[in-house]
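A single protein chain has been omitted from the complex, and every remaining protein chain is retained in its original position.
The block that comes next holds subunit A.
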């Protein structure tokens, strides 16, 4: 280790030697950085799960443009829009096709007596081009009255039911006074949005939600003609439809708007953002504490080096070397433990908590930056090393 660093720095790795000389301090500092890293990873993991569950329902759709009511917040937390808008939209040049989308939360009582809520999507079954190819296979069977496709990750649903359904079986259940028959499964993953998801025909949807009418869907999905720019059509639609109460967005822009809403307007996003901030703060304070104590403990030696002719860059180098050592040694255990905890969290909650390379790299760079900032603050103490005091 020491030899490697010597070659790397072109000088003795004083920072490393200093840190490793005091084992107790090194262990404390590294565990502090690991803990801070872990804290940030957990917050980001849950926030990432929140984000991926927010946009998960888009995986069910295959549409270029979404028209919604201005009152709604996200795809699944939407207001109602007049179906008449769909016919207006079809008159706009470049619009190839349009379909209404109905969304509602269906309460369902499990065998153990607990109630879960199933986020239900009602599609016009005559227009399979608006659903994702991933459910195209079972989509045809939704033409039969009261049939549904059930999400595999539905909370509280026994694995045996899901396995039987995937193998081609059926599962009959009652929800909202209506008997439904699951005829297939899909893989969407609701996470934070609902306990589970259902895809069904608009007819089945309206029977399950008697208060809803076919004239007021939640969204209107559009596909554009081949070779026509989606943005151009979005602009045309905004011109053609009354601007009050109507929101026209390209599908990816709509997903992004949902993410922005969840991370900035909903308390969950703010709470996790705050958690990340706290993790960074804890890390900063711990590293600053360790480095400034270390500088203070070595003032005599530093003063001696100053007397020998070492300049300020040399001392800054030592402190930053220590900061980088702490960042690297703290990050690695933090990452390993986080991967383990992610797996645990995934198993217990069913939330899509995944470690991806970009998050790991981001957190590593953040750890390096935070340690360097702490190091920079700690170097202020170097001024106290005065060689004239040595005699």
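Criterion: a residue touches a chain if its C-beta (ideal position, glycine included) is under 8 Å from a C-beta of that chain, and two chains touch if they have at least 3 such contacts; residues count from 1.
Convention: contacts and distances are computed from a predicted model.
Looking at the choices "Response regulatory domain-containing protein", "Tryptophan synthase beta chain", "Putative ABC transport system ATP-binding protein" or "GTPase", the name in the UniProt record of the chain not drawn here is "Putative ABC transport system ATP-binding protein". Within the full complex, the residue among A:18, A:120, A:185 or A:204 touching the omitted chain is A:18.
Per the touch definition above, the residue from A:272, A:305, A:320 or A:342 contacting the chain not shown is A:305. Here one chain is not drawn; of A:24, A:244 or A:388, the residue touching it is A:388. For subunit A, the residues touching the chain absent from view are 6, 10-12, 14, 17-18, 20-22, 298, 300-301, 303-311, 387-388, 390-391.
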